[in-house]
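Complex shown without one protein chain; remaining protein chains in place.
Chains here go by letter, A and B, matching the order in which they are written, and residues are numbered from 1 within each.
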Amino acid sequence: MSAAGQQAPALSSVAPGMRLSRRVFSMLGWAFSGVAMLLLSVSMVWILAVVLIRGVTALSPALFTTVTQGSGGGLANAIEGTAVLSAGALLLAVPLGAGAGIYVSEFGFGRWAASIRFLADVLVGVPSIVLGYFGYVTMVEGLGWNFSVAAGSIVLAIICLPYICRTTELALGQVSRDLREAAYALGASEGRVILRICVPAALPAILTGILLALAVSVGETAPLLYTAGWSSYLWDGALVHSPIGYLTYAIWTFINEPFASANALAYAAAFLVTTFVLAISILARFVIGRGRY
Amino acid sequence: MTFRTWLAIIAGALPASLAAVLLFLALYAWPAIHFNGWGFVVRDSWNLGNLYADPVDIAGMSVQPGAQYGILFLIVGTLLSTLIALLVAVPVGVGAAIFLAEAVAGSLRVWISFFVELLAAIPSVVFGLWGYVVLIPFMAHHVFPFLVDGLGFIPIFAGPPGSGYGLLTAGVLLSLMIVPFIAATLRDALVSQPAPLREAAMAMGATRFETIWRVILPGVVKVLISAIFLALGRALGETMAVLMVSGNALNYLPQNVYAPISTMAAFVVSQLDSALQDPSGMAVRSLAEIALVLSIISIVINAAARLMLVVWGRVGRPAGAA
Partner (left out) sequence: MVGVALAALVAAGALVTSGEAFAAQTQVLETGSTLLYPLFNLWVPAYTDKHGDVKITTQGTGSGTGISEAISKVAQIGASDAYMSNAQMKANKGILNIPLAISSQMINYNIPGLNGEHMKLSGPVLAGIYDGHVKYWDDAAIAKLNAGVKLPHQQIVPVHRTDGSGDTFIFSQYLSFSTPGWSKSVGYGTTVSWPAVQGGIGAEGNPGMVNALKGTPYSIAYIGISFKNATDAAKLGEAMLKNRDGKFVLPDQKTVKAAVDATASKTPVDERVSLIFAPGAESYPIINYEYAIVNTEQPSEMAAALKSFFTWAIDPAAGGSEHFMTAVGFVPLPPHIAALSKKQIAMIH
């Protein structure tokens, strides 16, 4: 109930007769706030403008149909690779993460649940390069999988897991108790109540969490450098022993190269990744999730 | 088994993966921890030794002759870049939050706030791309020379303005990545402060800004602090963006804010393939030790932030934030 937030702001609530120092303080304060907002907006617009404008000029239909050839060519393999890796990551992370989120939300009174909640937050704090390093030594080398979709997807899944768990828990928390109690009163079992009644009711919010996890996995670079490797060709369907390309590699590697064709690929890849992530955020916020304001 | 038990087992994937990662790191890094000792965090010498000589035996461990691992410059680089990031991000974040919560209303606020949160969604490597092609030349040609001229009498602002690759650039880029989080969290907190508080203050003759500054803001300081901690946690783990603009200093501490630095996370990425060159394996394990130190620091900060939120009560959490 913050009415103050909704009414038209009266920036000059300075009454006549007020001490000069107070007036100056208030004006400076608003100036500071305005400048901060300006700095933030200018940087944002600058970043988006550079990425989008340089990226758009580098786009072409060929980009989507040709594979990368050395430091030129197209991005077909990278686009497919990002899709495959993210799909694999979600395939693993959604059941496990949603399951964990449901457990913590519905049976959250035990110590196991409390520790899972805490550990989810801890896992978010682990830098992604650490997870990539872990993936390299255990899966790429240790298990002998070499650069592979399996190693990349598993590491991405570990990164996504806490996001999905947390958002599922929050989503289920919004479902009203009445709904649950009515279902139990009608004789439904625990599993049925949760899976058939609560989850569908919380689905928009759960989907928002999944989309957020998707955005995170599409943008990851460091862990994939050491687990998925890179390939200039389309995926051959193998889960192990076969590296795969992904868009963020193109951004990271090709911007460095002194060849214009490579730089164009980097901008195009940045454009694709950024617009995809922005589109997901917009979709999650305005179409699926209920607006919070 | 009941549905509940199934779920409990599935939920175990989370702690299992975290445990696996930390356990692996600790076990893998143990020989390095043993070899490097406490000097690891106070020495400034990342030295793989002579890779083309035969490994020698030191205290029962096989290493290349001359190998010595010390990461003081990494710790300093990480702390300084994060400090600069916070010094820039907190004022800007607070100012922007005040603007969003108090100066705009209705759908305008929704749109602008959303626009700000979009910045948080941009991947690190895209920030790095922008930093590399735009920020570095901008800093080198338009900002650093003025700083040297204007603030050159202060030691850290003196000296050659450098090439744009360095501490200040990395700090500014990091701050851009954490500002949206601080601004969004604080804005939510400000908006959900009770109206009577505002009305009472203004009824007593305070200006709007005084109300915000002296009455509302103090009420959300706890949220601000925990948001800062969470932002700090993110900044510590930032890899790609910092890697592309920091200049990758090796074995020396920065003399001024324009000097190159290295951070722990970026160092692990850039040094992994070099470390694999070490036939004795000590280099890779020392990298694992860095990763372990980094994880522990991030975990502690993150846990402290969450604990603060729990203890002081949740006040407004942006949907979808971790």
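Just so it is clear, a contact is a pair of C-beta atoms (placed from the backbone, for glycine too) under 8 Å apart; a residue touches a chain by one contact, two chains touch by 3 or more.
Since we're looking at a predicted model, the values are computed, not measured.
Checked against the full complex, the one of A:W46, A:W112 or A:Y233 touching the unshown chain is A:Y233.
Touch with the chain omitted from the figure is made, among B:L7, B:L22, B:A96 or B:A259, by B:A259. Listed residues B:W130, B:Y165, B:F209 or B:F229: the one in touch with the omitted chain is B:Y165.
Mapped onto chain A, contacts with the missing chain fall at residues 69-71, 80, 83-84, 87, 140-141, 146-147, 229-238, 242-243, 253, 256-259.
For chain B, the residues touching the chain absent from view are 44-48, 50-55, 66, 136-137, 140, 160, 162-165, 243, 247-252, 255, 259-260, 262, 270-271, 273-277, 279-280.
As a working rule, only the chains that are shown with their structure count from here on.
We define each chain's centre as the mean of its Cα atoms; on that basis chain A and chain B are separated by 18 Å. Chain contact summary for the complex, chain A toward chain B: residues 1-11, 13-15, 18, 22-23, 25-26, 29-30, 32-37, 39-41, 43-44, 46-47, 50-51, 95-97, 99-100, 102-104, 106-107, 112-113, 115-116, 118-131, 133-134, 136-138, 158, 161-163, 165-167, 170, 189-191, 194, 205, 208-209, 212, 215, 218-222, 225-226, 248, 251-252, 255, 266-267, 270, 273-274, 277-278, 280-281, 284-285, 289, 291-293.
Across the complex, chain A is touched by residues 2-4, 7-8, 10-15, 17-18, 20-21, 24-25, 28, 91-96, 98-106, 109-110, 112-119, 121-130, 132-134, 176, 179-180, 183, 188, 191-195, 198-199, 202, 205, 207-210, 212-213, 233, 236-240, 244, 265, 268-269, 272, 284, 287-288, 291, 294-295, 298-299, 301-303, 306, 318-320, 322 of chain B.
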